[in-house]
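A single protein chain has been omitted from the complex, and every remaining protein chain is retained in its original position.
Chain lettering (A and B) follows the sequence in which the chains are written, and residue indices restart at 1 in each chain.
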Amino acid sequence: MLKKLTRFYHPKTIEEACQFLGNGEGRTAVIAGGTSAALRADSSLEALVDISHISELNYINKDAAFYRIGACTRVQDIYKSPDLKGPAGKLLQAAAGKIGSTLLRNAITAGGNLAGLFPWSDLPVAYMALDAEVVCRRGRPKRTVPVMSLIETRAPQFLAANEIIAEIIVPAYGPGTGTAFAKLAKTANDYALISLAVRLTLKDGAVNQARIAVNAITAQPVRCLDAEKLLEGKVLTEELTAEAANKAADSLNIRKDIRAGEEYRREVFVVMVRRALNEAFENANRKGGQQ
Amino acid sequence: MKLNTRINGRDLCLEIKPNATLLETLRQAGFKSVKFGCGEGMCGACAVLVDGKPRTSCITLAGTVEGSEILTVEGMGNPDQPHALQQAFVDAGATQCGYCNPGSLIAAKALLDSNPNPTAEDVKDALDGNLCRCSGYVKRIEAVLSAADSTASTTGQKKSTRGKK
Partner (left out) sequence: MAKTTKKTTVKKAATVKPKVSPAISPIPEAPRFFEKPETFNQVSHSLTKVDAMGLACGTQKYVADVDFHNLLHIKVLGSPHPHALIKSIDASEAEKLPGVVAVFTWKDVPRVMRTTAGQGFPEPSPYDNCLLDNKVRFVGDRVAIVAAESPEIAEEACSLIKVQYQVLKAVFDPEKARDKDAPVIHDEKDCRVPIPIFYDPKHNHCSHVETRVGDVKKGFKQADVVLERTYYPHYAQHCAIEPHTCIAYLDENDRLVLRSSTQVPFHARRITAQTLQIPIKKIRVIKPRIGGGFGGKQEVLLEDVCGLVTLKTRRPCIWALTRAEEFMAARTRHPMVVTIQSGVKKDGSITAISMRIISNTGAYGSHALTVLSNCGSKVLPLYRADNIEFIGDTVYTNLPVAGAYRGYGATQAAFAMECQMDEMAEAIGMDPIKFRQLNHIKEGESSPIFKALGEGREGVDMSIGSCGLEKCISEGMKRIDWAKKYGKPGTGVKRRGVGMCCLMQGSSIPEIDMGAVFIKMNEDGSFNLLLGATDLGTGSDTVMAQIAAETLGCRHTDILVYSSDTDMTPFDVGAYASSTTYLSGGAVINCASKVREQIVAVAADMLGEKMQDITIEEGACYGKGRKSSVTFGQICTYAMYEHKQFQIGAIASHISHASPPPFAAHFAEVEVDTETGEVKVLKYVAGVDCGNAINPQLADAQTQGAALNGISYAMTEEFIFSDNGRMLNPNFGNYKIFSTKDMPEIETFLVPTYEKTGPYGAKSVSEISINGALPAIGNAIRNAVGIRLTRPPFTAEKVLAALKEQAKSGKKASSVKAETEKKPEKASKKTPVAAKAEKPVKPAKPAAKKAKASEKKPAKATAAKKKK
């Protein structure tokens, strides 16, 4: 357990943090929530840069069109935030609230869910369904990238040695958009067997944009592009949702899980997608928008 | 390495191994109310408040609480002057083997600090990380609700009607 660890850095700013990361002697890594067992078991790390106390990484802000969430914001704060509303806010809260337990949610961070990506991570699917973007910083310089590219490449490969995830930008959406989150697990604080986020943005009653993002049943978060395509431009009917749900399931590369059979998870996944689509559709059609 | 924290209202400078967990650090410093249950953050027996938030100390590296304020159940009250929640746990019969109580009380305190007037659902939500094998949770939920009532009445806060379920 972190046998070689000798140093902790406690930067107060992002720039300082990036400096420590860039100049650190020996293997250095970022620590925020610190819940990753893999991190704690790493016996090659020599230094940790603790970014959890950097105030410029800890906030939930809203402007006209976007939520901006600091990377070190605890998922418990997302779950309980009174500022998160509407289709995007509610989806983030639903996903955040299903992560672990209160005690873990007070450690796990919005950015940590992307930096240490696990099959059972619940927030990434919400980010994906919302077409979120991620701000990465190397000191001052920053780049803003689609969340998908970070997920697909995986953070350790995607980020430079002195680069950290600083912010997640989430479009707020409004009336005409509906979202839904669903999780299959054995108990409330269990790891997900299936983690699912759906967004439908309607135009003139038809689906203009569909997002179906899924994790846990797969080895990493993926979107069900075929199913999304099938839905777009169409009016949602019972047959269509059923077809989309099956298509979504067909596209999955289901990972092995000792806790439940593949066939079962596939079958339930279809039901969950169907229900989530209906729920999102209902939310999209709500008068005054999803609250 | 040195760790500077404020534990139960006292500033302490502790000598720790860099890879020490907060759990072992606190227990070595004499705060034995903080218990080992699973070592994986899954049972909550080791929960303490870190800057007001309940966390599992067994997976928290001590190095990450530099400059933080820690509260353990010893800091909530003592048998002479128990915290309202501790008294409520006693009165409601919510202590059985008691091993999970410190962690549960810490989580309950965090709840009442942020929400002095919780519903039963709020209590269940706040204590979801504190596993208990003795109680079936019924009496601790009653205890937290009644502590909320008692603190509300002593601080003169108006108590809204709350759904008991």
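Here is the rule we go by: a contact is a pair of C-beta atoms (placed from the backbone, for glycine too) under 8 Å apart; a residue touches a chain by one contact, two chains touch by 3 or more.
Everything quoted here is computed from the prediction, not taken from an experiment.
Trainee: Pick out which of B:Leu3, B:Ile16 or B:Val73 touches the chain that's been left out of the picture.
Mentor: Answering carefully, the residue with contact to the hidden chain is B:Val73.
Trainee: If I consider the whole complex, including the chain that's not displayed, which of A:Lys12, A:Lys186, A:Lys229 or A:Arg255 touches that chain?
Mentor: Answer from the full complex: A:Lys186 touches the omitted chain.
Trainee: In the complete complex, the non-displayed chain touches which residues of chain B?
Mentor: With respect to the unshown chain, the touching residues of chain B are 32-33, 35-40, 42-43, 45, 72-74, 76-79, 82, 86-87, 89-91, 93-102, 105, 123-125, 127-139, 141, 165.
Trainee: Quickly run down the residues of chain A that touch the omitted chain.
Mentor: Interface with the chain not displayed, on the chain A side: 1, 3, 101, 184, 186-191, 258-261, 264, 267-268, 271-272.
Rule of thumb we're sticking to: only the chains that are shown with their structure count from here on.
Trainee: Rounded to a whole Å, what is the gap between the Cα centroids of chain A and chain B?
Mentor: 29
Trainee: Going by the contact rule set out above, which residues of chain A touch chain B in the complex?
Mentor: Where chain A meets chain B, its residues are 1-3, 5-8, 10, 31, 34-35, 37, 40, 48, 50, 52-53, 74, 76, 80, 100-104, 106-107, 188-189.
Trainee: Inside the complex, what are the residues of chain B that reach chain A?
Mentor: For chain B paired with chain A, touching residues are 1, 18-19, 40-42, 44, 47, 50, 53-56, 59-61, 63-64, 66-68, 107, 110, 114, 125-130.
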